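With one protein chain withheld, the remaining protein chains of the complex are depicted in position.
Chain nomenclature is as follows: A and B, assigned in order of appearance, with residue numbering initiated at 1 for each chain independently.
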Amino acid sequence: MKRREGLAKLTGREQYVDDLPVDNCLWGVTVRSPAPRGRIAEIRFDPSIDWSQFVIVDHQGIPGRNCILLMEEDQPALAPGYVRHRHEPVLLLAHSSRAAARRAASLVEIVVEPDPPIFDPLAAPTPEQIQYGTDNVFKRLEIDKGDVERALAEAPIVVEGVYRTGAQEHVYIEPQGMLAYTDADVLVIEGSMQCPFYIEKALLPLLDRSREALRVVQRATGGGFGGKEEYPSMLAAHAALLALESGRPVKMVYDRSEDMAATTKRHPSIVSHRTGLDEAGRLLAQDIEVVLDGGAYITLSPVVLSRSVIHAAGPYACDNVRIMGRCMFTNSVPYGAFRGFGNPQGAFGVERHMDVIAHRLGMDPVELRRRNLIRDGQTTSTGQLISDGADRIAVLERALELSGYREKREERSLEPDPVLRRGIGVATIYHGAGFTGAGEVHLDSVVHVAGLPDGCLEVRTSCVEMGQGTTTVFTQLAAGRLGLDASDVAVPAPDTHVVPDSGPTVASRTAMIVGGLVEGACDDLRRRLGLRDGAKGQEVKDAIVAWYRNAGQDADENGRRELIGEARYQAPPGIEWDDDTYKGDAYGAFAWSTHVAEVEVDLRTYGIRVRDYVAVQDVGRVLNDTLARGQIQGGVAQGLGWALMEDCVLRDGAMQNTQLTDYVIPTSGDLPPIRVAFMQTPYPHGAQGAKGLGELPFNGPAPAVLNAVADALGVEPTVVPLTPERLMELLNDV
Amino acid sequence: MNVILPSSVSEACEMLAACAGAIPIAGGTDLLVHWPEAHDLQHETFIDLSGLEELKPLRWTDSELILGGLTTYWDVISDSRAGEELPLLVDAARQVGAVQIQTRGTWAGNIANASPAADGVPVLMAYDASLVLTSIEGDEELPLSDFYLGYKRMRRRPDQLITAIRVPRRPYAFQVFEKVGSRQAQAITKVGCAVTAFDGEWRVVANSVAPTVRRCPSIEAVLMEGEPVRGPDDLMTAIHKDVSAIDDIRSTAEYRERVLARLLYYDLRDVCPGFE
Partner (left out) sequence: MSDHPKSDASTLSISFVLNGEPVTIETDPSQRLLDALRYQLGLPGSKEGCAEGECGACTVYVDGLPAVSCLVPIYQVRNRHVETIESIDPGRLDPLLRSGATQCGACTPGVVMTAVWILDHPETLEAHTVRELMAGNLCRCTGYDGIVEGIERALAERTRGAARDPVADSSTGSTQAASGD
């Protein structure tokens, strides 16, 4: 099926929040902290403009609790006299002219009396630098399996390595934007978002409102990648405060520089490995430490750390594994959700380390992987028994075959070019879909499928379309389940006053988990209509129409007379997870993948070009080939950017290169065709056998490309992004 | 903000002479960057040259290619003769931004914007281009290699417009343009160079390694005198005499200088007598 909203997007008719015409609208802007930490001593308003023309809100204008509630209450909506990172919001301004509002923001000076900041997540904080708990540690996690110390002591070979990754900016092409206005007694928030109910959760205590008095509506969302998971709650809070203060609609749309400077990024990481092996290259012990820089507020960092440590040992079988993780407070702009959510940092460490080990052993990196890849009947680091029937060796083999891995390795050794060197690298990766552990049970997701009086369906979930294809896939699933045409199924954008909470649009959970609930809600609708199990097509439509004709139907508790099928999440049988010991079934399902990158290094410029890229994956049943391929290709492209060029230049914990000229993402000219193949082992508990796939591909490019560079040059790069400058330094050191 | 819309070059020159500090604008691809936040620029007076048809054509004479003051990169890319005779112009033009910039950005604007990273300037300089500067006092002609005085400082009086760029037509024995950016397209140059050889005369021009795009006389001397060069490092002494690269958010001084040496060494290895 073609993307449902595709033609609207191709013709420019799709309306994003900045495109909405709004009468009597004010433009909101944010005045931010110039300093990384300290007391706000003074706020100076330049006397050259008439400030009475502006709506001004500071923390004292907050009706409820001054926090953006998510995991904790640590992050204020507006700094209450003290700032903990550069660009922390201090003051809001609104004016009917966008240009006037922008100019005014540049004419407010925030004077900060500095306190000592901390930026290095590995540095021991001095007492004056401690700002979270007793040690600046946001979260510690430990996974323990077997006896690592003994296994390491007994191992004939021990290989160590330290791997670092930098911050990454999402660069969704539509910057963050939000509109707030009141409609009678209801405050309405409309905008670009992944999680309408996160915004509701944050705004209810902030504004001291009831659910009935706050309505959140998603508008076309021009990319998210995690960047519109938690941050939109902040922007919604700001727009809401200005709208309530002014009594007028307020739009806030960041320009690119502000978006890059002030919003969340991928957590920088330092991952250390100490690995014991036997002479045949079998893993005997994996001792791993993961350190994440969390930034100045906790956002979702503990959960990111969780996914990072759970995946950090790689898709391998090893009896003795210890993974110690910690996420540190620093005075950097808070880090947050980003596609992969901690796994890319762990995957880079372990997959780069596997090649370092292979080089040490004089073994083909592919052979080392083949010997250790987890097989059905073996367990992961958390003790999760893998028995999904997926053939991980076959995935690896298919990728080798498609990429011509063996032929290329042989060819290359024949004719070394003095200036251009070729290399080929592999990464074997996995990604658990859905929330970790008992997370999906706690979410308690609900989906509604409404039958409408004309016999058509409306799928109601809180999952947003942000480019990944929610609308199309839900249409396919609902139409397929009830034998209807796609045109009989509507999937409106979430409105918290209409849709049930089916959880956030994150964690590669939408198709697999919520999609399954869409099917379940269709089944429930059929039951409510008194139809037999397999009833389809016109029979269903006729029954819906008849239901509305039947005068005997009662109104529901909201006084609505509506036919609704409902499904609520139920964990698949046999899933056990212990959050205290970090043991058990971390995810309902893992998707498995092998990536192969071929690179060409120009020794004149130290430039690295990716000449070929193959991604093979088992993501269960593929629901829509074009959409699935697009997710893999896009994830690989974003991962290639992180691997090679996307370098957040930080000063005082904030990004300096906040422009797309200086923070560069790949153009079409930088990327080779990304070749994608699927192997499809159905997952019995996912919609139509699907597993999550959106984040999986991001994990592969950084290790695959750096492994290819290692292959080309015989050096061991350990830092992402591997810019030409870093490669030059690495070669200087050899 | 004021904007003046002259209908001829002579009018534009009159306006420029009359309005001290007025800013001539051609393609706008530099001046308009981050315009909504450019609060100071928004209070300036601009003289819009874009309507001056007389500045548009690109012309070939027997001895020269003459680019008008409004000739764009795309005009040169689309000119089949340019690619054959003065291919570095096309090489450079194709690496400026992307098509949407190439169709608007002008060679004269690139020169007048005086960025050390300008891509159009090195190739023009390596081709010994000269500029025609026009004011109410008349025309003045000046070699491009003498045009820059320092960072963003140049021999253009505020009342002068660059109305033409004259590029001699010569059969070059060797010519190459190298641009190293942070990606394949839409990149600001981290280090680059243009090298030409004609009638035993070498021109080596480097960008992004000094406050201005500049010719490199010490490197040219190495080439002209056929000094032995056994590897990139043997060029470093001359490079250090000619350029003064810096660390910034885009790259490092060390990278810029080393890569300049490597580009020159590997490009010239097979054509320059002293190179081994």
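Everything that follows uses one rule, which is that contacts are C-beta pairs under 8 Å (C-beta built on N, C-alpha and C of every residue); 3 or more make two chains touch, one makes a residue touch a chain.
Nothing here was measured: the structure is a model prediction, and the numbers come from that model.
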item	value
Chain not shown, its touching partners among those shown	A, B
Sole contact to the chain not displayed, among A:Pro63, A:Gly247 or A:Gly669	A:Gly669
Residue among B:Pro6, B:Gly192 or B:Pro232 that touches the chain left out of view	B:Pro6
Contact residue for the chain not shown (choose from A:Ala586, A:Leu627, A:Cys648 or A:Met679)	A:Leu627
Chain not shown: contacting residue from A:Met466, A:Leu484 or A:Ala521	A:Met466
Subunit A residues touching the omitted chain (full complex)	2-3, 5-16, 18-19, 21, 99, 170-175, 220-225, 255-256, 466-469, 626-627, 629-630, 633-638, 659-661, 665, 667-669, 671, 673-674
Contact set of subunit B toward the excluded chain (per top definition)	1-6, 11, 14-15, 18, 25, 27-29, 32-37, 42, 46, 48, 50-51, 74, 77, 83, 94, 97-101, 103-104, 184-186
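One rule holds in what follows: only the chains that are shown with their structure count from here on.
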item	value
Averaged-CA centre spacing for the pair subunit B and subunit A, given as whole angstrom	43
Residues of subunit B that touch subunit A when the two form their complex	34, 36-37, 39, 42, 98, 180, 182-188, 249-252, 254-255, 258-259, 262-263, 266
In the complex, subunit A residues that touch subunit B	98-99, 102-103, 106, 255, 257, 419, 603-607, 609, 645, 649, 656-657, 659, 661-662, 664, 666-670, 723-725, 728
